[in-house]
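Removed from the display is one protein chain of the complex; every other protein chain stays in position.
Labels for the chains are A and B, by order of writing; each one numbers its residues from 1.
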Amino acid sequence: MHVSQATNTQHAAETEHVLLHHFGDLEQQRQSATLGMWVFLITEIMFFGGLFAGYMIYRLAFFNAFAAGSNTLDLRLGAINTAVLIASSLTMALAVHAAQIGARKKTVLYLLGTIVLGLVFLGIKVVEYADKFEHHHVPGQYFEFQEPVSLAHGEQAQGEHAQSRIDPRHAELFFGFYFAMTGMHALHMIIGVGILAVLTFLAWRGRYGPQYHTPVHNVGLYWHFVDIVWIFLFPLLYLISRHG
Amino acid sequence: MATVTHAIETRNYLNSDYGLKSWLLTTDHKRIAILYLVTITAFFFIGGFFAMLIRLELLTPAGDLVQADTYNKLFTMHGIMMIFFFLIPSVPAVLGNFLVPMMVGAKDLAFPKINLLSWYLLVLGGLLTLFSIVAGGVDTGWTFYTPFSTTFSNTYVTGAALGIFVAGFSSILTGLNFIVTVHRMRAPGLTWGRLPLFIWANYATAIIQILGTPVLAITIVLVALERAFHIGIFDPNLGGDPLLFQHLFWFYSHPAVYIMILPSMGVISEIIPCFSRKRIFGYHFVALSSVAIAVFGFLVWAHHMFVAGMSVYAAIIFSFLSYSVAVPSAIKVFNWTSTMYRGSIYYHTPMLYALGFIGLFTIGGVTGLFLASLGMDVHVHDTYFVVAHFHYIMVGGAIMGYLGGLHFWWPKITGRMYPEAWGKIAAATVFVGFNLTFFPQFVVGYLGMPRRYYQYVSEYQVLNVLSTAGASILAVGYLIPMIYFLWSLRYGAPAPANPWNAVGLEWMTPSPPPTYNFETTPVVTWEAYDYRKMPAIEEAPVAR
Partner (left out) sequence: MGELMSEHVVSTKVYIGIWAALMVLTAVTVGAAFIDLGAFNPVVALAIAAVKATLVVLFFMHIYYEHQRIVWAWVGAGFFWLIILLTLSLTDYGTRGFLGVAGR
């Protein structure tokens, strides 16, 4: 593990290069950037929060239809994606660590790893979406929903509540939220991958080191946030009423 | 001292660089404030144009100026332009951008480039919305209620909604900038307890911008998705609930009204001590009440939905909470009036606007309590009573605060004095015009005239004619300052650094300030509003 030893003049040059004129010192600049990124992430919490609120309300109202819809999602792919995203958070954290200690090659490698894992996630999502298209589960003109046979098991678990018919319109609401929530999440991941690509390039050019690695840290915050959204999406969407 | 000549600082932020690029690519918060000033004034004209058409139509009981569908577009576009493209940016983006760094002793906001991006986003959002207007308009009301907006309206809903979406990000980024600036860039010695109340007000506003606007954003996305792909989240045909839209919409749009009023309250908190030559009464109460308004404002949104079909038990809860949000506002009014008590009052134009604000905001606020009462609301919901209530706050309150602030800080921003006599005339004209426009609307609304209708029964005509007459006077009242402000840029008396002998870091710089604001970072050792140590206000310099 090789920690780059920079000379004092190099550090001074780096500082001069990166300290913006309206800040007093690098520490104030770093803290401002970090606080700013956190405040931005709070806006993202409220942005997704609106979707969560709508989803929660309809799920309470139309539980059976939502359970039926959820059961058509591929649990294995969802679980694999969860693992992929958590792993990408690990590589992101390790990338920040590498930048902190000045390990340039490791920074680049871990950032690339994060990108690759992000792309794997998106690839799996494409597979899942394609499956939904095939089954006409996309809300809108061509939506069709047949009550799956497996719901017969659900009848026993639900007790006296006979599941005669799932209203397909309510199932359509489930899929509306499924696509809105996972689609919005995927959009954030695509943007994240794009930003990571830029970051990787700049890291490869030696822009980040122990004195200055704020962008790596803050992009990391964004990436972890996108992971957290999925941590909630996965059980809410995929794991309704899987028992029985 | 009737004639005071001060040379305008030779090198200041206005003349430090020339050319369109130096303005369009600036990162100087003061130049960005000017960009915003020009932009929102243009949007104000557009919104005002629609208001004029509305009032012209309502001169007569019959729908004879425009068709019903057109009238729907008029009040929709008036609301959208005024709320999203004028009021919400106004004080924060113009006065806040200019003053927040100066008041905390900083060279700029925390993120100058993001500040510029904020402005471009407002312009882009405005252009998108204007495109929708020009292409044929929107007729859903600024509230975009579903399922009309999602399923039935055949107007440019998505275009206008996207314009608002983009403008929302402008608002979020401004709030983000202010929060980080206030936390991280205060000058040494400037503790929270010494901050100007204008800063407290803008900080509280920023809280709302950060926590509320994103919910509007996702709501707009859902409306757009429903229009485009018919996914039906708000569609009753699918089991969807139109009230879900209203919950999500008003979760932002109620706190949004506090985005519009809090910064103006901050302006009033600066003007009153200065023109009473007295420290603000109850500084901590005023500061904390700003935050309290921001927080409580998020708990009351469903009072817009009392008759929409929501649960009556929830209505009771929201009605109770709505009464509580009036308390911090009342605290402010008591503190402002207590500040003036035994003060040495000067009646310069900013003070006239501030005094008007206190009276008109109180009327508007108290009528809000009428609306918070469930029984009363059933009677006056969707009538002109509501229209009068919110115009008393938005126009009688927020806009008068904005105008007062523009006058108060005009010397600092431009280095020129506006003509004081004309300032007083315009303020009086605005006050008379405003009351003549909107007080009759309380009466006619209580009598039962519904809002958003282009015709009404003939019994209401006299009051409507009074209202339209008032509107024309109000329009004159707004035009006069536009003229003399422009005039002052060339012919106004050069302004000294501190024409009002006011307390505050911004007054310790030249007028106009240099680009970097302060030669050296100031060290603050004094409390806010220490007017005991300040001399009296001198006669305003006579214009050349």
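One rule holds in what follows: a residue touches a chain if its C-beta (ideal position, glycine included) is under 8 Å from a C-beta of that chain, and two chains touch if they have at least 3 such contacts.
Note that the coordinates shown come from a computational prediction; the quantities given were computed from them, not determined experimentally.
The chain not shown here is touched by just one of B:I32, B:A161 or B:V215, and that residue is B:V215. Here the missing chain is touched by one residue of B:I317, B:A421, B:I483 or B:V523, and it is B:I317. The omitted chain makes contact with chain A at the following residues, 5-6, 11, 26-27, 30-31, 34-35, 38-39, 41-42, 45-46, 49-50, 52-53, 56-57, 60-61, 75, 79, 82-83, 86-87, 89-90, 92-94, 97, 100-102, 157, 210-211, 217, 220-221, 224-225, 227-228, 231-232, 234-236, 239-244. Although one chain is hidden here, its contacts on chain B can still be listed: residues 183, 207, 211, 215, 243, 247, 251, 298-299, 301-302, 309-314, 317-318.
As a convention for this text, only the chains that are shown with their structure count from here on.
Residues 21-24, 28, 31-32, 35-36, 39-40, 42-51, 53-54, 57-58, 61-62, 139-141, 167, 169-170, 172-173, 175-177, 179-180, 184 of chain A touch chain B in their complex.
Listing the residues of chain B that touch chain A in their complex gives 106-112, 172, 176-177, 179-180, 183-185, 210-215, 217-219, 221-222, 225, 229-233, 237-241, 244, 247-248, 251, 521.
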